[in-house]
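Omission of a single protein chain aside, the complex is shown with its protein chains in their original locations.
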Amino acid sequence: MTNTLAKPTGNVSVDTSELSSAGLTRTRRNILSGIGEPVALLGALVVLIAIFSALNPRFATITNLQNVLNQASLPIIIGVGATLVILIGSIDLSVEGVMAASGVAFVLMSANTRGGQDMGIWAFIVPLALGIVLGAANGLIYTLLKVPSFIVTLGMWFIGFGIATILYGTDAYPELTNETLTQWAAKIELGLPNVFWLAAALVIVAALVLRYTRFGRAALAIGNNEDIARANGMPVRKHKVTTFIIAGALSGLAGILATMQMGGTSNHIGEGYLFLTLPAVVIGGTALSGGKGGVLRTFLGVILLTVLNNGLVLAGVSPNFQSALSGAILVVAIVAAAWSQRGRLRIAK
Amino acid sequence: MSLRKTFARATRVAGIAAAVSLFALAGCTSTAGGASSSQPLKKEDLVFVCSVINTTNPYFAANIEGCQSLGKKLGIPVEVVDSNGSSQTEISKIQAILAGGKKAVVFVNTVASSDAPTIVNAVKAAGGFVTIWWNKPDNLDPAEVGNNFVAFQKHSGIDSGKCTTEALSKAIGEKGGIIALPGVQDSTTSATRVAGLKEALATEFPNVELLDVRPSNWDPQLAYKNAKDLIAKYGDQIKGVWTADDGMQIGAMQAFSEAGLLDKVKFVSDGLYPPTIESMKKHEGNDAIVGETFHRGYMASAIGLYTAYLAAIGEIDPSTLPHEKRDSMFKISCVTPDNLDEFLKWDNDVDGWVDQLIEKGPWDTEPVPLVAGGPEVIKPEYK
Amino acid sequence: MNTSFAATASTGVVGQTNGGLLQRRIGKLWQALGPLVIFIVMFGIVAILTPTFVGGGGVTIVASSAAPILLVALGQAFVLNIGSIDLSNAAITVLGAILLAMTLGPLGAVAPLLVLVIVTLFGAVNGLLVAYMQVPSFALTLGTLGIFQSAALVVSGATTVYVESNGELVSWLYTTAIASLPMTFLLGVIVAVVAWLFLRFTRPGQGMTAIGKNESGAIFSAVRNRGLKVVAYALSGFMAGLAGTTIIAQAGSASPMGLGSDLLLPGIAAAIVGGTSISGGVMNPINVIFGALTVALVPIATTALHFDPSTQNLVYGVVIIVVVALTLTRSRSATVK
Partner (left out) sequence: MTQETSQATTPTLRLTDVRKSFGPVDALKGVSLYIKKGEVIGLIGENGAGKSTLLKILTGIYQPDGGTIEVNGRVTKFRGPRDASAAGIGVVHQEQSLFTNLTVAENIAMNAGGHRTGTRFGFYDWRALNKAASETLEIIGSKLNPKTRVGDLSFVDRQMVEIARAIRTDTSKGGSPLVILDEPTSLLERGETAVLEREIRKLKSFGSVIFVSHRLDEIMRNCDRILVMRNGELVADRVTESVTEDELFKLMVGHASHASKSVRKPVDPKATPILEVYGLSRKGKYQDVSLAAHAGRVTAIVGTSGSGREEVSRAIFGAEKFDSGTIRLDGSEVRGWRIPKAVRKGLGFVPSERKVEGMVGGYSAAENIVLTNPGKAAVGPIVLPWKRNKIAQDWFTTLDVRPNDIGLELDRFSGGNQQKVVLAKWLNDPELRVLVLDHPLRGLDPGAAETVNEQIKKAVANGAAVVLLADTLEEALDMGDEILVMRDGAVTARYDMTVDDPSTLDLLERMV
């Protein structure tokens, strides 16, 4: 009662190359789906630009482009650090606290209206070092005490904010007196603001690091599977601490730049940046579970959100609805991104 | 095995034990506060509480300065409460001090209007005396609460809005476009100032057009961003910028400065913060700042605390005071670059001004005497 | 003899010998009691250093401050327990409080029920999107957070909304106390106890924890993962609504940026200080009570102990990290995210 439905090929041994080529065809498809998200993101950006341009002709002007890029720069810089941290499967919520601490340190060490000494280059070095120290504290507490990064960095947010409050003291609001400093960020060079060039340079460096260095590849590896990384003898702890240090330094840099942009500072300088940057990272397609994504995506994500906010103002949308619209677009974006991957067994946390 | 079982059982009952012990803990403590007393309190038993929204904003920093100056003068310790922008933190920290035993004389710059009833009730329960500044629900009447809620005090927001709008409109030749950057959307302080702005425009300057209103949450950075976007949107249509406080003005001016427009646009705002004074003195941006209001954080807190203090030591009996001394509006002055200097003399002599306050009483001290009774009502058309 | 050895070794618990076993039991005991012990120690320190604080109603103050944090934290813990997060729950609290303030006058006793139904639905919508669209909850609830914030602004007309009448229908929760614990807090305790029973002794409760421990495994065990996710989010919305009710009980008014708007981070912190695992599958509602009390105690304690206000943020940050480091469940896996 043997019911042979197809003729056997008679080839008993399996050819490896056959299996490999099967692997390759799948590769091609996955490469396409891999760039699918950024393409969709660019598409969404184009659509938004088209809509906003139609609503207000002033939207698509060089001045507004410079404006948007200027506004996007700080979230991009913070986003680079955030992306690196998220790639290893952790999260850094301390951004605003670190920004506050380094911002206040920066203004007090520069020529400012409170008087005091202009420390020159140290006014940059010390706040950056402060960012590095707080970042290192994040990384060390996280890796040595095994406290989830969510909580460590949440605590560090308050600690950074507390340091800023103590440094700030009770004297008057300090303003930078050096015009070169206060005008540097928004100054247009080669058609775009300085701070954007800086942000873009950091993105490119970070993208290259992720592509071409052992450090960058290790970030992806750890994010993919930390246990395997550890079993392979990779210095996981060192890597994580380094990543948090970089994120801390970038937050510190953002604190300095925000202070320069405002011409002065208080401990509230970082407010709002975290919840601007995290959605951008997510919309960019970097997975919060780690191991997937990149800084170029974050760059696109930040630009998309900045264009959105700018466009809503230019289109005259009531401020009451602005957060709802941003929120709704975030929801639609992530639903759209996840739509094709839905399945009975898919896990999304 | 039995060890394991013991532990397992211990683990299981732990949750219940935890809950029970909490009740036990609570049971050993007495209940909160004594009844409110009408007996005058002794000075040595008092503590001044100075509650501010945060400690670094120039206005709140000045609040603290006023509290401390008065405390020093009267020899009463001062506890500063930093609400950190959070209503819950504000309330629980004030309550923590109230629980400390000493009778509290409280000045509160409330985070939100809705905090006031809770704070007032807590102070009352602890037998302290409180003055609220700036924000309270309209229907919370000090006279109804009793002597422990000594007074609600503020400066008129509508007057402030009118003051600055007049200066701005005149500076731009009574025609052209202006933009407005209010504070947090649900703040009455901001809303009344915006109402003043709208009323002045409607009644006095029909040719000045309010191009856009973008709430900027008292945040210099957000004001900076909104200003940048509005510059992109309206370009040189913008002749003037109205902000609800000087913090946001700093952000807005930075944005216009970066766009190279500082010389061509006029600014007005409320508060006359130190950086604003600097700007005006330096004639920054071709005298970009054309109008400000004068009122001071140290004056507000000292007046508030002193009023509550007088009630605490029995010097005044709140229940016999006229309405405007329970629900009060103090004078707000309009400042222009021309009359700036005459308003600055007290800033370097806070102690001297406090001397004057103690000498003349809370309602008659220049330059912020009591001018009217509350509540301040926004006409619906200017909402 | 040989077989008995094989039995021990074949447990797969290599290194988990009798000594290790004892350690594990102690670990479990600490996991069960740690948050309570830490709170009592901290409260004890405050009580010893400032005896007047306890006499002056310190317990009431801490408990009433902890009440809304506790309710929000319990909801958050349910969501964390299934391995997700709800960043929108504090926004739901505020929206719920505003709706209650608006409806309490006209509708009376129906209003709290109606509002609770509405906010539960809001939570359920979060859950439906997370479960059926299969999107990461962190991003999704960040989006709905914005939507709820806008809704609060629009509904309230961007101003403070006061309870016109019938305020006494909820205000008793704040004003009455048993053993100096206000009813708002006791409400949270009751919810916690019910939640504890639900998680320990019902199939849906166990299913939720199973999802948090291993969702794939739960799916193949016929646990209705999507439905339970919706339930967890709905519970988060419901408890956010209860928190909103306590706010109305306390203040009689609500505004978009007022009381309750800053509950998100304290809520998460309280859940985690209370031993809830941020990666899911570990939750003890009873301990969340002490988590909330601890989180509420820190700013009060720093004030009562006369810390300089400028140092209080620093202290808060340090305490949160230290307390979590002490109470953390480290047994499950070496990978900490």
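For clarity, chains are labelled A, B and C in written order, and residue numbers in each chain start from 1.
Going forward, contacts are C-beta pairs under 8 Å (C-beta built on N, C-alpha and C of every residue); 3 or more make two chains touch, one makes a residue touch a chain.
On a predicted model such as this, the values are computed, not experimentally measured, just so you know.
Visitor: Among A:Met234, A:Leu296, A:Ala315 or A:Ala328, which residue is in touch with the absent chain?
Guide: From the options A:Met234, A:Leu296, A:Ala315 or A:Ala328, the contact with the absent chain belongs to A:Met234.
Visitor: So one chain is hidden, and I want to know which residue out of A:Asn56, A:Asn224 or A:Ser318 touches that hidden chain in the complete assembly.
Guide: Considering all chains, including the one not shown, the answer is A:Asn224.
Visitor: Could you tell which one of C:Thr52, C:Ser165 or C:Ser216 touches the chain left off the display?
Guide: C:Ser216
Visitor: Could you list which residues of subunit C touch the chain missing from the display?
Guide: Here the touching residues of subunit C are 2-3, 5-20, 200-204, 206-207, 209-210, 213-214, 216-224, 281-282, 332.
Visitor: Pick out the residues on subunit A that sit against the missing chain.
Guide: Here the touching residues of subunit A are 1-6, 8-14, 16-17, 19-20, 22-24, 26-27, 30, 211-215, 217, 220-221, 223-225, 228-229, 231-234, 291-292, 343-345.
Rule of thumb we're sticking to: only the chains that are shown with their structure count from here on.
Visitor: So with touch defined the way it is at the top, what topology do the chains form here? Options are line, ring, star, complete, other.
Guide: Here the contact pattern is complete, since every chain touches every other one.
Visitor: Going by the touch criterion at the top, tell me which pair is linked by more C-beta contacts: B-C or A-B.
Guide: If we tally the contacting C-beta pairs, B-C comes out ahead.
Visitor: Let me spell it out: compute each chain's centre from its C-alpha atoms, then which one is farthest from subunit B's centre?
Guide: Most remote chain from subunit B, centroid-wise, comes out as A.
Visitor: Using CA atom averages as chain centres, what separation in Å is found between subunit A and subunit C?
Guide: The separation of the two C-alpha centroids amounts to 29 Å.
Visitor: Which whole number of Å gives the spacing of the CA centres of subunit B and subunit C?
Guide: From the centre of subunit B to the centre of subunit C is 32 Å.
Visitor: When the C-alpha atoms of subunit A and subunit B are each averaged to a single point, how far apart are the two points in Å?
Guide: Centres of subunit A and subunit B (C-alpha means) sit 36 Å apart.
Visitor: What are the residue numbers in subunit B that touch two or more other chains?
Guide: 55, 82, 185, 215
Visitor: Would you please write down the residue numbers of subunit A that are in contact with two or more other chains?
Guide: 165, 168, 170, 320
Visitor: Can you name the residues of subunit C that touch subunit B in the complex?
Guide: 21-22, 25-26, 28-29, 31-33, 35-36, 40, 43, 50, 52-65, 68-69, 153, 156, 158-160, 162, 177, 179-181, 189, 193, 196, 250-263, 266, 284, 286-287, 289-290, 296, 299-301, 303-304, 306, 309-310, 312-313
Visitor: Quick one: in the complex, what on subunit A touches subunit B?
Guide: For this pair, the touching residues of subunit A are 56, 58-59, 61, 63-64, 67, 70-71, 113, 165, 168, 170-173, 175, 182-183, 186-187, 258, 261-264, 266-269, 271-272, 309-310, 313-314, 316, 319-320.
Visitor: Of all residues in subunit B, which touch subunit A in the complex?
Guide: Contacts found on subunit B: 54-58, 61, 64-65, 82, 185, 212-215, 219-222, 224-226, 228-235, 250-251, 254, 257-259, 273-275, 278.
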